[in-house]
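Only a single protein chain was left out; the remaining protein chains are all shown in position.
Think of it as A and B in the order they're written, each chain with its own count starting at 1.
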Amino acid sequence: MTSETKSPGFFSRLAHPGQFLVWSRYLVWPLAGLTVILFAIGLYLALVASPADYQMGETVRIMYMHVPNAWLSMMCYGVMAVAAFGTLVWRHPLADVAAKSAAPLGAIFTAIALLTGIVWGIPTWGTGWVWDGRLTSMLLHFLIYLGIIAMWFTFEDQHRAGRIIAVFTLIGVVNLVVIHYSVEWWSTLHQPASVFTAEGPKMPLELLTPLFVNLFAFSFLFATLQVVSMRTEIMRRRVAAMQRQAAMNRGAAPSPEPAR
Amino acid sequence: MSGFVALIRRDLTLAARVGGDVLTVVLFFALIGIVLPFAIGPDRPLLTRLAPAIIMTAILLALLLAIDRLFRADHEDGTLAAMRFGHLPLEAVVFAKMIAQWLTTALPLLLATPLMGFMLNLPPALLGRTLIVLLLGTPALISFGAIGAAVTVTLRRGGLLAPILVLPLCLPTLIFAVGALDDTAPGSADAAFWFLAGIALLATAFTPFIAAYTLRLGSE
Partner (left out) sequence: MIEAGMHWDYVATAYAMSLGLILAVIVWVAFDARRQRLKLAALEARGIRRRSARAETQAGPETGTP
């Protein structure tokens, strides 16, 4: 960090945790407002304005929740991977914070994608869960998220945690690819693809529009939550540092609350 | 190189001195093989069909049970910190420890596998192939486990975390290992076998570097 304070470029100044707290304050409410507007339009389009699919009937509306969440589940992991890179290469404190904030959000998006998928599967496939390639790799994706969250909670020293979790996150990227293909390969071995390859015909525009509006709505939701949790995380670390400072001032050493 | 061999020998000696660990892992493996037939019922054809899957799962769980001790003791008494600054690179140290770990956990399991196969009614013709697949699969599992152990070694309460982190990573190995033992589809079994070999080679080649890097980060 000292090297950054010596030669603060534009971006390193922006990405400085203290500076981040200052400028991101003005970001939260606009982002939140945009999210609300997009959700209002998106839900209206999804539930009222869009037609039922001629094949799947009304259940096609589940897609507008299912697909954006599945997409964001990947997106969150992408953010974590980039942040992991930032942690390992530039040792940037804000990268740790970003990675830590994205993990629970990603887990929630993955959970929603899985749950809506189950609810969608019951009427259309006749079963909520199959050990299909997509489903299984999504479940493992969820487990990897949970593992990463568990690590953030188990490490007491959050700086060391950031680096070690960064390594694991990057291994996770490689593994998610391998898992995806191996599971795909494995499921085609055991059950010939019947329902699942039929991903539906080319999607008509009246289904595509609500899907994309909801995609944007969820993306902005993620952005909002990510900025707020990053701010919270920075404050949490400040609180922990100040509590340590207070304990040192008192001269006594009551164990300070670990920063988590 | 002599330091490398000496390191393996040291770990083997330590394991032999506290022989309980090896026995525990093999017993755990055998118990899964005993408990599952009770749960499934004495249906011999069914057991025959499930035998490769049961053996693979039992091996995976038994290896993960033991993986936490790979670096733990050496980290706690400071040996690992000393090794970081020894003349042997940390990557080589990790690799030596992986070999020792394989010799003290995977090899006994491999030796116990024929007995396990007999109990689970594994077709004798498949036993040879099972052992070859295990010979390939266990280094991959040990490698993933080593990464998990390196990630969690600085945690005093990390013992339970490592298996949870590692289990999803081990899934492709499990899929291909069981796939390679599927004698109903010889073509895809062969493909699975080569995939397994690829995973094992890549995992074993990269793990010493990843684990050593993680260990350095952890002790900074």
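By definition in this document, contacts are C-beta pairs under 8 Å (C-beta built on N, C-alpha and C of every residue); 3 or more make two chains touch, one makes a residue touch a chain.
Bear in mind that the values here come from a model prediction, so they are computed numbers and not experimental data.
Chemist: Touch partners of the unshown chain, restricted to the chains that are shown, please.
Modeler: A
Chemist: Tell me which residue among A:L31, A:A102 or A:L225 touches the hidden chain in the full complex.
Modeler: Touching the chain that is not displayed is residue A:L225.
Chemist: In the whole complex, not just what's shown, which of A:S73, A:T116, A:S137 or A:N175 touches the removed chain?
Modeler: Answering carefully, the residue with contact to the hidden chain is A:T116.
Chemist: May I ask you to list the residues on subunit A that touch the chain which is not drawn?
Modeler: Where subunit A meets the chain not shown: residues 1-2, 5, 16-19, 47-48, 52, 57-59, 61-62, 65-66, 69, 91, 93, 104-105, 108, 111-112, 115-116, 119-120, 122-123, 157-159, 221, 225, 228-229, 231-232, 234-239, 241-246, 249.
The rule we apply is simple: only the chains that are shown with their structure count from here on.
Chemist: Need the CA-centroid distance for the pair subunit A / subunit B, whole Å please.
Modeler: Computed from C-alpha means, the inter-chain centre distance equals 32 Å.
Chemist: Can you name the residues of subunit B that touch subunit A in the complex?
Modeler: Residues 147, 151-152, 154-155, 157-158, 161, 164-165, 167-169, 171-172, 175-176, 179, 182, 185, 188, 195, 199, 210, 213-214, 217-218, 220.
Chemist: Would you mind writing out the residues of subunit A in touch with subunit B in their complex?
Modeler: 140, 143-144, 146-147, 150-151, 154-155, 160, 163-164, 167-168, 171-172, 175, 178-179, 182-183, 185-186, 189
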